[in-house]
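Quick one: this structure, given as structure tokens, is what I'll be asking you about.
Of the protein chains in this complex, one is absent; all others appear in place.
In this document, chain identifiers A and B correspond to the written order of the chains, with residue numbering beginning at 1 in each.
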Amino acid sequence: MLNLESIHTYYGESHILQGIHLHVEGGECVALLGPNGMGKTTTLRTIMGLTPPRAGRVRFKGQDITRHTPFQIARLGIGYVPEDRGLFVELTVVENLKVPFLNLKQRGQQKWGEIENRIYSLFPVLNERKRQMAGTLSGGEQQMLATARALISGEEMVLLDEPTEGLAPVVVQNLIGAFQKIKEQKHTMLLVEQNIHTAMEVADRCYILEKGRIKLEEPMKALSQRPDLLQQYLGVDMGESEGPEE
Amino acid sequence: MTFPTFIMQVLNGLTIAAIYILLASGLTIVFGLQGIVNCAHGLFYMLGAYLALTLVGKMGLTFWLALPAAFLVNFLLGAALEMMGIRRLVQWGRDFTHNLILTLGFALVGQEVVKMIWGAVAQLANVPPSLEGVMALGPVVYPKYWLFVIAFTVLVMAGLYLLFMRTGLGILVRSIALNSEVSQALGTNAPLINTLIFGLGTGVAGMAGVLAGPILSVDPNMAFELLIIIFVVIIFGGLGSLGGVVISGIIIGEVIAFGTALMTGMVAKILAFAVMIAILIIKPLGLFGRGAVLE
Partner (left out) sequence: METGGQTAWSGEKQRVAWVPLLTIGAILAFLPAIFQVTAFADYLTYIVVRMMILGLYAMSYDLLLGYTGIFSYGHATFIGCGAYAVAILMVRTGLHIQDALPGIMLALAVGLFMGWIMGFLCSRVGPVAVFLVSFAFTESIQLLVMSDPLRITNAEDGISGIPRETFLGFLNIKPEVHFYYFVLILLALSYLALFIITRRPIGDVFMAIRENPVRVRFLGYRIRHYRIAAFMISGFFAALAGALTALHEKAVAPEMLGWFLSGDAVLFVVLGGPGTLIGPFLGASIVVIFQEILSDFFKNWVVFLGISYIALIMFLPKGLFPLIDRIRSRHPRPEDAEAAEPRRG
């Protein structure tokens, strides 16, 4: 469904992504792993058109979207959860959810009520906090809201940037449950994660990104059985739980 | 000062405030949305006034048609400026001072074009026949037209409030103001909405010009003269805040009204400037502002 070919992205003169190849098939959940600052967020931003690449191609369902503007890309059905969640803090929960919905109206025949139900069955907490300002939600609730928004605009595919970062383990489990449900609904996902355990519970396949290049591509199951690789690339000792970064 | 005179001054202040508020709202919304200062805003105000002069005065069109006509013309003109100039500069990643210079250039050209077409002599527009005369309000007798201006402004502001707070478009606009990038990543066509809102602001400015014609005279300098006061209003109220503009407009309108009555116009203006400078230094966010003025 999604293909990145030889992507080179720069921030100013810094060569962040140095020839990325990656693909995501429909219904899959793919994880993008690797240490911080290596270009994982940049990859997602490149896909969304927020940081266009200097060279290379991004294809979505065969269509070249490399030079598309972000809102065009979103309207193709790709949802995005930014690293800092990017909530509209002075809008209510409902208003936050409405933003992607209002941009949808052109395409589908969906009613707001149906979408609301879908979202609230996945994240009941959001229903309770409907009319609250997004800035007053707890960390976990904010992450749910951000994910919910991306689900609404991302009917085809969702990009998630470090969704479990900075959250308490209980909340993380909660979120993982939600992600698994999303996966059951055959929703395609590309997940950037620092936390290997989250990735292992949700992803089918993964890439390891280091210093702007893809170093490894493996089915998730296979990787989880290779503690040597995990140690080498991710500095993970299996059996230890990684606390939240930062 | 007697009581009726006091009430009259208060009403005067409100009328002036009305014009300020109409003008300032367009400017502050655009700043909140795109972070740019439109120096040509006064131009649209001026165009509205001159358009009304010609349509009503020379061509005999009714005032009630001139008002929407002024809105439409200035909406289109403003949208054109935004699309062809401002949007490009933003796309090219230019410093915001470039937009300042661009709109300044536009304002200069516009001012001269107006002078060429309509001449440099100041003129006073006519009050529409249906609003001539005065109305009794308790102890005070006040021109009907001026009351109309106040009422009209209230209507427009109410309309804007409803637009931004109760409609889908309003939600999208507010989302762009809060985080344009993320909003676009959720499918919002921000460039289009930016253009529309810009046009809305300039259209309202045009209407303000039509309304102001019979009150403050119409002359080619009106664009810049008023603009500096409007800047004061916006900064005092807080950039990007409509509510702030209303309150700030009222306060400054009253200050100018009473100031002009009690001191000279020049001193009142200097006071206003001093106030603005002080605010910028002490409380740069104004009454209700949300940042973006500070580094």
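The rule is short, and it goes like this: a residue touches a chain if its C-beta (ideal position, glycine included) is under 8 Å from a C-beta of that chain, and two chains touch if they have at least 3 such contacts.
The structure presented is a predicted model; accordingly, all values stated were derived computationally and were not measured.
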{"item": "Residue among B:G105, B:G133, B:G159 or B:G243 that touches the chain left out of view", "value": "B:G105"}
{"item": "Touching residues (missing chain, whole complex) on chain B", "value": "34-37, 85, 88-89, 92-98, 100-102, 104-113, 115-116, 224, 228, 231-232, 235, 239, 264, 266-267, 269-270, 273-274, 276-277, 280-281, 284, 292-295"}
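Methods note: only the chains that are shown with their structure count from here on.
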{"item": "Centroid distance [mean C-alpha coordinates] between chain B and chain A, Å", "value": "43"}
{"item": "Chain B-facing residues of chain A, complex", "value": "48, 50, 69-71, 73-75, 79-80, 82, 86, 88-91, 95-96, 98-100, 102-104, 149-150, 153"}
{"item": "Chain B - residues contacting chain A, complex", "value": "168, 171-172, 174-175, 178-179, 181-191"}
